[in-house]
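In this view, the complex is presented without one of its protein chains, the others remaining in place.
Right, chain A next:
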Amino acid sequence: MTLSVALQHRFGGFNLDARFEAPAGITVLFGRSGSGKTTIVNAVAGLLRPEAGRVAVDDLLLFDTAQGRWLPPHRRRIGYIFQEGRLFPHLSVRQNLRYGAWFSPKRGTPAEFRRVVEMLGIGPLLDRRPGALSGGEKQRVAIGRALLSSPRMILADEPLAALDEARKSEILPYFERLRDEAAIPILFVSHSAAEVARLATTVVALENGRVTRQGPAAEVLADPAVTPLGARAAGAVLSATVVRHHDDGLTELDAGGTPLFIPHLGAAPGTAVRVRIAAHEVILSRERPVGLSALNIIAGRVQEIRAGDGPGMLVSLDTPAGRVLARITRRSAKALGLGPGTSCHAVMKSVAVAPEDIGGPVRNTSPGLH
């Protein structure tokens, strides 16, 4: 299933003109606040009526000004996970979860209910009321409520923004499971680079109401032109598989033939993982460094150099493992004589792992391995 969106809307001097496609998996709408993310999501849900455009899930038209079609929100069957949960305070958790099924043509089976409750770990909460839940619990129930309305697709508008780091890492694995198990498109709004790196299958970057870049996550994130949050948040995402666990507590990964070493990861050999390498954690060297404590070094070729504001530059390297970004100073770039095509080595001070198929707590960043 694919969601296709084309929208034009003006309000208060702001012009939204966005067009993109979201296939199955998680499509992250990425951009600063005020870039139009929530407007798009609300238009897809039918909570806002844009001036012109077309929204469709596969062949089903939800909205099309050309044909004068407008499906009201209650007939769209879209599971919307709101930032603030929006659980019904007068109903128990169980009743909240069943709310969507009351109106769904496909009544959820008890087995389906049990499966979702178990996946989200909310069994012990069923008879409580939302007022007695913690922020993370509320959000898990909100996810369950959206899932159990047998939706055509899921919308999630910064569902983690209101939570602290600990709660975030409690919820993130559920979205990963959702991405891997559900065959429906999930449109996920975020302005956090870490969330994007960890969750996104597809990335749609928004700036001032316009789509500046869209495509597979690895491609878009490694594009130095796409730094909606500034160069500090820039970083590349590499796909890797677990090779083996070494006796000294290290786990060896394989990224396109290049070995990468990270602290022990609780995942069986063969497991696919995503590795995020922040641009400011990468050092460049023309020669293969000798006598250096860093374990992870990849050889590559400079593909592009982009100047930002201030003394920094963003260098993108083509390596066998994929695209790697490095943030270095203008002075170093000059001293090294870097230019497109120059071969050099990327020395990675730290490698962050976003376990894809592991439901456990997130290991956000592995400290520098030397």
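Basically, a contact is a pair of C-beta atoms (placed from the backbone, for glycine too) under 8 Å apart; a residue touches a chain by one contact, two chains touch by 3 or more; residues count from 1.
As a working rule, contacts and distances are computed from a predicted model.
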**Fill in**
Given "Molybdenum transport system permease", "Phenylalanine--tRNA ligase alpha subunit", "Quinol oxidase subunit 1" or "Amino acid ABC transporter membrane protein 1, PAAT family", the protein name in the UniProt record of the chain not shown would be "Molybdenum transport system permease"
**Prompt:** Which one touches the absent chain: A:9, A:54 or A:76?
**Reply:** A:76
**Request:** Decide which residue listed in A:69, A:90 or A:264 touches the omitted chain of the complex.
**Result:** A:90
**Message:** Out of A:45, A:62, A:313 or A:348, which residue would touch the omitted chain in the full complex?
**Reply:** A:45
**Complete:** Contact residues on chain A toward the hidden chain run 45-47, 72-80, 82, 84, 86-90, 99-100, 102-104, 129-132, 145-146, 149
